[in-house]
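What follows is one structure encoded as structure tokens, with my remarks underneath.
The other protein chains are all here in position, but one chain of the complex has been omitted.
Each chain gets a letter, A, B and C, in the order it is written, and its residues are counted from 1.
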Amino acid sequence: MKTIVIGVIGADVHAVGNKIIEYTLTNAGYNVVNIGVLSTQEDFINAAIETDASLILVSSLYGHGEIDCRGMREKCIEAGIGEILLYVGGNIVVGKQDFIQVKQTFMDMGFTRVYPPGTPIDNALKDIREDLGE
Amino acid sequence: MKTIVIGVIGADVHAVGNKIIEYTLTNAGYNVVNIGVLSTQEDFINAAIETDASLILVSSLYGHGEIDCRGMREKCIEAGIGEILLYVGGNIVVGKQDFIQVKQTFMDMGFTRVYPPGTPIDNALKDIREDLGE
Amino acid sequence: MDLRNKRIPEDEFLRIRKEVLNSWVTGNDPQLDLEEAVKYLKSVPEHKNFAIKLNKAKERGLTLIQPRAGVPVLESHIKLLQYLQESGADFLPSTIDSYTRQNRYVEAQKGLEESVSRNRALLNGFPAVNHGVTNCKQVLEAVDVPIEARHGTPDARLLSEIIHAAGWTSNEGGGISYNIPYAKSVPLEVSIKNWQYCDRLVGYYEERGIRINREPFGPLTGTLVPPSISNTVMIIEALLAAEQGVKNITVGYGMGGNLVQDVAAINSLYDQTIEYLNKFGYTGMEISTVFHQWMGGFPQDEAEALALISYSSTVAALSKATKLISKSPHESVGIPTMEANGLGVKASKFIVNMLKDQNMAESYALKEEIAQIKKEVHCLMDVIYKAGDGDWAVGIVSAFRQGLIDVPFAPSKCNAGKILPARDNDGMIRILEFGNLGFTDEIKEFHHKKIEQRAKLENREISFQLTVDDVYSVSKGKLIGRPQV
Partner (left out) sequence: MDLRNKRIPEDEFLRIRKEVLNSWVTGNDPQLDLEEAVKYLKSVPEHKNFAIKLNKAKERGLTLIQPRAGVPVLESHIKLLQYLQESGADFLPSTIDSYTRQNRYVEAQKGLEESVSRNRALLNGFPAVNHGVTNCKQVLEAVDVPIEARHGTPDARLLSEIIHAAGWTSNEGGGISYNIPYAKSVPLEVSIKNWQYCDRLVGYYEERGIRINREPFGPLTGTLVPPSISNTVMIIEALLAAEQGVKNITVGYGMGGNLVQDVAAINSLYDQTIEYLNKFGYTGMEISTVFHQWMGGFPQDEAEALALISYSSTVAALSKATKLISKSPHESVGIPTMEANGLGVKASKFIVNMLKDQNMAESYALKEEIAQIKKEVHCLMDVIYKAGDGDWAVGIVSAFRQGLIDVPFAPSKCNAGKILPARDNDGMIRILEFGNLGFTDEIKEFHHKKIEQRAKLENREISFQLTVDDVYSVSKGKLIGRPQV
């Protein structure tokens, strides 16, 4: 059973989606480690190391995602899990922005997959299965 | 007391605005001759001649205004009232169109004043007073 | 003219039919052969049959959405309908242009051709007669839901022939509701006779096992019509249609604006239509209701227009009407673009879904208003029955002539045009000037008191100014046209 670390990054307290994601991924057969809201990059990385996770799934709802996610890939590399899959989704920037550009920004930061607003977790299950090789 | 002929042109049956216009212009001190809905260009012109009117105020609500109003100025000239003031208003073309262009079309047809959708008759009173020289 | 509320005998119907089909070239289409038409109509799948889809919705307590829409050119019209279907429309319309409504097919042809050549709509609807059966069939075949013709035609005989033969299983209109608000000098006898024909056509198909829905046009002038007046017209048109053999009827109502009065209107409309049909011996009838979103002047601002559309939908859903006719955010300006029309459908659909499982709680105020409307309708029906010596067709003509029934703001010369409506302090539509309206003194007293209360609160005289203010008020964002303070 593959392990996925989930949580909500930064000063963000949106907890509903997080609880639904935990429920959905668990139902889909994954070992879910939920570090909850108000989590730092370090919280995610430490949890991933401790649980030997294959994927870190970052939620950001409140708009500060861009600031909060900067340098996360570098921190993963420093921590020795440079190759780990990094997803981000929710409402990751402030306001209604052109998503092509937003996606590029986060891809450039080293995220593996970047999701537009309103993508329910169910729609990402296919990607997860693919990336985790199942 | 100056006379104004009002009516709704063509196959148009929108009667509400017409009744309100009659009421408003009468209250404003004009002699109003209301030929009602479903009126032809000839109906307007005949009424204007019979009552020695200073202004013909054409309403068109249903969208066919452009077809219905073509040649009206020429008919006035033929009938010997070529100089009469001709107003048109309501929803004079089909759909939401750029009004600058619409206005030009009707000015080219020889209308004195052309009003955009949603201009209540009260907003035209100033123009009427001005044009009728009061 | 010998008007009676009697089923047209088949031989007479077929005789008139020849004349009707001869009135314009597209009437000569062999697809208008009745056997052909029956065959084609039988091939229309159930989910595209208006009557059947309505029955199912009614059974499940749903409110389904239908926009208004029609453009002259065939391809554009199909594209428009497909777009609306994707936006969530449960039923599709084809709104017919105004020349066709007046049987001015020559002008309609000109407008159609110019619309093609100039690539810009010069007609305000789809000229179905000029298009003929083949094109109308193409429209039906291009979509996946039932289609209805929506128009405003005093003489819709040829139009009705063409659309039904093309598989359109619903036709809006009626001898009263498509005359009084839509014509100036067509005698009521004539339009009623014409619509008896349209109904008889539907009856003819019914006899051959084909379900076709008929929908009298409830809103009339769309402007401050007191519910008892439009409901009375609806019931009479239902009786006239039933006599000609129509079985599936959707009676309509245009929103007034006060939630309680609107819900009461739909409730009493349904009850009393059934009551009168039963009482006069029409059995096996299938009755549903249609609620029209606000039919008067709309606000210009598109957010406000969408708000009004949403509010209308809320009222419709709470009234449990089976069908809801939607408007668009362009309403006050002109025929909407495809996209604007779609927005109206989406907003409406969202609301009816949100309210699907909710009911309007029974309340004293609701019961009272239902009772009031029913009392008024009974009163008017009695008066009309007497005026016709027991014949509804004769009665309604005579009642209109005498002003015993009277529709505010109607252009028709057959209408007395003496009553003046206005809102009371709750925003319910009442009557301030009765003309010769066939109300009892008790009912008049009730209305007068309601209007008096309002005038008192606003500290002004009872006059036409109340009516004028109320005509404008909703478009200015208020229900009641109170003086500014």
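One rule holds for everything that comes next: a residue touches a chain if its C-beta (ideal position, glycine included) is under 8 Å from a C-beta of that chain, and two chains touch if they have at least 3 such contacts.
Computed from a predicted model, the values in this text were never measured in an experiment.
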{"item": "Interface partners of the hidden chain - shown chains only, full complex considered", "value": "A, C"}
{"item": "Touching the absent chain when the full complex is considered, from C:K346, C:K375 or C:K413", "value": "C:K346"}
{"item": "Contact partner of the left-out chain, one of C:A57, C:M338, C:L366 or C:I462", "value": "C:L366"}
{"item": "Absent-chain contact - pick from C:P67, C:P127 or C:G257", "value": "C:G257"}
{"item": "Listed residues C:E189, C:D301 or C:E452, member touching the removed chain", "value": "C:D301"}
{"item": "Chain A residues that touch the omitted chain in the full complex", "value": "10-13, 15-16, 19-20, 23, 36-38, 62-64, 66-67, 91, 93-97, 117-118, 120"}
{"item": "Residues belonging to chain C that touch the chain removed from view", "value": "257-260, 299, 301, 303-304, 306-311, 313-314, 318, 342-344, 346-351, 353-359, 361-366, 425-427, 474, 477-480"}
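By our rule, only the chains that are shown with their structure count from here on.
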{"item": "Cα-centroid distance, chain A relative to chain C, in whole angstrom", "value": "54"}
{"item": "Rounded Å distance between chain B and chain C, as computed from the means of their C-alpha atoms", "value": "30"}
{"item": "Chain A and chain B, separation of their C-alpha mean positions in angstrom", "value": "65"}
{"item": "Residue numbers of chain B (touch at least two other chains)", "value": "none"}
